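Here is the structure we will look at, set down as structure tokens.
A single protein chain has been omitted from the complex, and every remaining protein chain is retained in its original position.
Chain naming follows the written order as A, B and C, and within any one chain the residues start at number 1.
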Amino acid sequence: MAEITLIEAVTQALAWEMADDDNVLVLGEDVGVNGGVFRATVGLQERFGAERVIDTPLAESLIAGMAIGLAAQGLRPVAEIQFMGFIYSIIDQMLSHASRMRNRTRGRLSCPMVLRAPFGGGIHAPEHHSESTEALFAHIPGLRVVIPSSPGRAYGLLLAAMRDPDPVVFLEPKRIYRLVKEEVPDNGEALPLDVCYTLREGSDVTLVSWGAMIKETLEAADVLAEKGISAEVIDVATIKPLDSATILESVARTGRCVIVHEAVRSCGVGAEIAALLACEGLLHLMAPVQRVAGYDTVMPLFRLENHYMPSVQRVVDAALKTLEFE
Amino acid sequence: MAEITLIEAVTQALAWEMADDDNVLVLGEDVGVNGGVFRATVGLQERFGAERVIDTPLAESLIAGMAIGLAAQGLRPVAEIQFMGFIYSIIDQMLSHASRMRNRTRGRLSCPMVLRAPFGGGIHAPEHHSESTEALFAHIPGLRVVIPSSPGRAYGLLLAAMRDPDPVVFLEPKRIYRLVKEEVPDNGEALPLDVCYTLREGSDVTLVSWGAMIKETLEAADVLAEKGISAEVIDVATIKPLDSATILESVARTGRCVIVHEAVRSCGVGAEIAALLACEGLLHLMAPVQRVAGYDTVMPLFRLENHYMPSVQRVVDAALKTLEFE
Amino acid sequence: MESVAQFTINYWQFLNADGQAVAELPAFTQDPERIISLYRAMSLTRLFDQKAIALQRTGQLGTYASPLGQEAIGVAIGSAMRPEDVLIPAYRDHAAQFMRGVRMTDILLYWGGDERGMDHAEAREDFPISVPVASQCCHAVGVAYAMRLRKQPRVAVCCIGDGGTSKGDFYESLNAAGVWQLPVIFVINNNHWAISVPRSGQSATQTLAQKAIAAGIHGEQVDGNDVIAMTARVAAAIERAQQGEASVIEALSYRMGDHTTADDASRYRSQEELDKYAARDPISRLNSWMRETGIWSEQHESALHEALAVQVDQAVKAYLATEPQSVQSMFDDLYETLPTAYKNQRDELVAAQTPPDGGTDHG
Partner (left out) sequence: MESVAQFTINYWQFLNADGQAVAELPAFTQDPERIISLYRAMSLTRLFDQKAIALQRTGQLGTYASPLGQEAIGVAIGSAMRPEDVLIPAYRDHAAQFMRGVRMTDILLYWGGDERGMDHAEAREDFPISVPVASQCCHAVGVAYAMRLRKQPRVAVCCIGDGGTSKGDFYESLNAAGVWQLPVIFVINNNHWAISVPRSGQSATQTLAQKAIAAGIHGEQVDGNDVIAMTARVAAAIERAQQGEASVIEALSYRMGDHTTADDASRYRSQEELDKYAARDPISRLNSWMRETGIWSEQHESALHEALAVQVDQAVKAYLATEPQSVQSMFDDLYETLPTAYKNQRDELVAAQTPPDGGTDHG
């Protein structure tokens, strides 16, 4: 079995599900002939036809709203927003309709749609192509927000998202689209949503992250290990709803927590996790929680983006800081 | 001097500033002849003309985007979104442009606009008219987000917002639009932005809130006082940027904190405040932080809305809980 | 310079304001049953409307949007649609919803603050009321796309107001309907006002029908107070839709009431304007024609009104007698299965309703 990248795992999951379930459709800008600007949908239109792999006009609100209509008719639309920088005009459709269709009709209609979008910085992309604004969706009741951090989890979580009876925002960390390869059996096996994945066990400090930052976080754990510090690494994976049990259980053991995310610090998802610790894990905490996050400013154009994004060094420093407390 | 309500204080501030500065414009749906669906702009069109008090077509993205264009030309637009439930289609304009015009042009252009919108539940309004989604804006770098909780602060903070050189989202708690009256001298004196207002001093527990929930929070402080518990009440007022010093200083004294907001709990602004305590105030905390917030579900239609919104009882219970810890 | 494209917008009317036929009437008008059913539906809507407003005024209903004077539009839509079609309504379209089988009680529940009004037993695939103006247009595109994909001879009918035509969602949807040649119809209720903003404040266009030209789809103007014209033209649009031609129908009408019960239209419009449009009322117009053609009499009228009054009263009673939802209902349809993360909150909510015996009193 060949090893594949995260983006290939996305394609593989889409293809599996489209082959398995006629109700699955893909729609978005340039997803058809072009196979997506990142090639996530490459080959799908050839294989499943232009009626099921739909190039839409350039209109994001339409894409999301149309997906809601398709889903209400029992289809399983997987809509792509080309970059997270262009996702904001769909918040209205997601918040006012997709997330609450089931609730407001008391179950008569529902909205089993997936909304995919690449996000995050670090690829020297143009302006508006590098932000991480997952927190906006994590605040909307009725949604799920899922972020993979490896090819295997991209495959398994995307399958789960497509089979979920409720709307899922599936955010793909584009910096690691092609960074690592791993064997991902194309067996149609989904991974569970709504749970964190503990990627590395440890006893001294808990590092919590998701998406592309898992890379830096794991590297920081390596650096810490060299110093004799045992770091547990948790990939949150589903940032809404949050699996607080896994995080609390870990911090109960380590007493220390560093939260790492690319998004702006203020009101990021890291705030919710730190709040969880302040509200439900306080008695476990042996040191102040540390947030290593994007700064509270506009993501700079690419010349400075590396200075903006959390580095391994910053994660290590934060972990060491939590360990200063006895 | 007559006593006025919060909504009258908004009108008074708008009128003062329009009289004082020809560059101030008001625009939005039904703000002209009708004076706004809540009467916030009543009398302004008569006094300042239809060119400065502009009834727009029904198009929110246009309203925000147009304000950006007006502001770039040196005007001071005050745009109204009729209800927060219809604000989502402007997030793109606010996030992609308003908040970063100064930053991306390195100061060449700027965006001194105010975006006003009524928000919050409790007035038995129709669907989509009762949500509190201030957290979405609090996550956007480059914005200010300001929420008054009394007629006096509505007047002073709105004046400050209109004079601020950067974009301000000014959210008005409509449940208390007409609830209390107070004397508000029409003297054009602004109140400072970016600072919390300590409404009541106390030594046993810190209650932090903003907007309409200040009412329940103050009432809860009264109930606690009857029990011999001295609660400090902080009105955050500017939720972005956050005045963490005032909150930390208070919790340093009380050791206990209850955060109260109407918005959905997960990833609400309360999370940021709890995170602040977990990260920078941990050593002061004598008890877990409590969040009394809207539940993580869709704001129900009005028959159930009172069950959804934080009650005085819930605030009191939460405060008592923090006091169980010695 | 050469002319490369030409367009025309047509206007349709069969009965003028006085109820006189101004063109050859469509075949269905030969069937008194059909005509009477349209008349009955309009009358029912109006009676319901009076009742709803009365309920609101007496604190038994929340804010409510009246379709007074615009009953012909919804009735025509509902009458022309087949059961298998899908209605995507806004908030002033209960005339159409009633025709689709939605109970009056459901509409009262909705405006009475109870989500169960959107869980109607009939028309299960129809969309619930949409409050965010124009957002529903995008849903209609999705519904129509699903129909086309499955090669079903069905159509989606989407309702919107004159104000709604200014929103991007409206245009994005029309445009997409054109690109994919979808079986969808957008009916604009041009009632001349969007709250306090007059039609002229929304768009400089001569007609709203011409918005269709920007999408390459069919657009036409119809007298929205002529239920015969409306029924005929919606039916024609349904035909076209099945051939892959989407339509915009601008129904010219007038909002005779306030925007909602929370509004006071006297603040921004004149009695003269009201009087002018009152003379074009859809119900009295059809009544005149029916009497003229001999299929209707004073006796019919009073019998009808008695029957309708009973129907409306029963609906109101059923509404008022509806047991409230449990508080936890607000969590029960949030997801198909409530995630573990939120179970605590549901429990807290339930607990908050039933103070434990001997619980502390914080009064």
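In this text, a contact is a pair of C-beta atoms (placed from the backbone, for glycine too) under 8 Å apart; a residue touches a chain by one contact, two chains touch by 3 or more.
The structure displayed is predicted, hence computed values, not measured ones.
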| item | value |
| --- | --- |
| Touched by the hidden chain, restricted to displayed chains | A, B, C |
| Contact residue for the chain not shown (choose from B:A9, B:V31, B:L44 or B:L70) | B:L70 |
| Contact partner of the left-out chain, one of C:K167, C:H192, C:H259 or C:R280 | C:K167 |
| Contact partner of the left-out chain, one of C:M104, C:V131 or C:I213 | C:I213 |
| Contacting the left-out chain in the complete assembly, out of B:G85, B:G142 or B:P310 | B:G142 |
| Absent-chain interface as seen on chain B, which is shown | 25, 51-52, 54, 56-57, 59, 61-62, 64-75, 77, 89, 92-93, 96-97, 101-110, 141-142, 165-166, 194, 241-245 |
| Hidden partner chain, residues of chain C it touches | 1-12, 23, 166-169, 171-172, 175-176, 178-179, 181, 201-207, 209-211, 213-217, 221 |
| Those residues of chain A which, in the complete complex, touch the missing chain | 29-30, 32-35, 37, 55, 57-62, 85-86, 89, 124-129, 223, 227, 265, 295-298, 300-305, 307-308, 311-314, 316-317, 320 |
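Just so we're on the same page, only the chains that are shown with their structure count from here on.
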| item | value |
| --- | --- |
| Chain closest to the assembly centre - both centres taken as Cα means | B |
| From chain A, the most remote chain by mean C-alpha position | C |
| Intercentroid distance (Cα basis), chain C paired with chain A, Å | 40 |
| Whole-Å separation of chain centres (CA-atom averages), chain A against chain B | 30 |
| In chain C, residues with contacts to at least two other chains | 115, 132, 168-169, 329-330, 334, 341-342 |
| Residues of chain B whose C-beta touches two or more other chains | 61, 85-86, 89, 127-128, 296-298 |
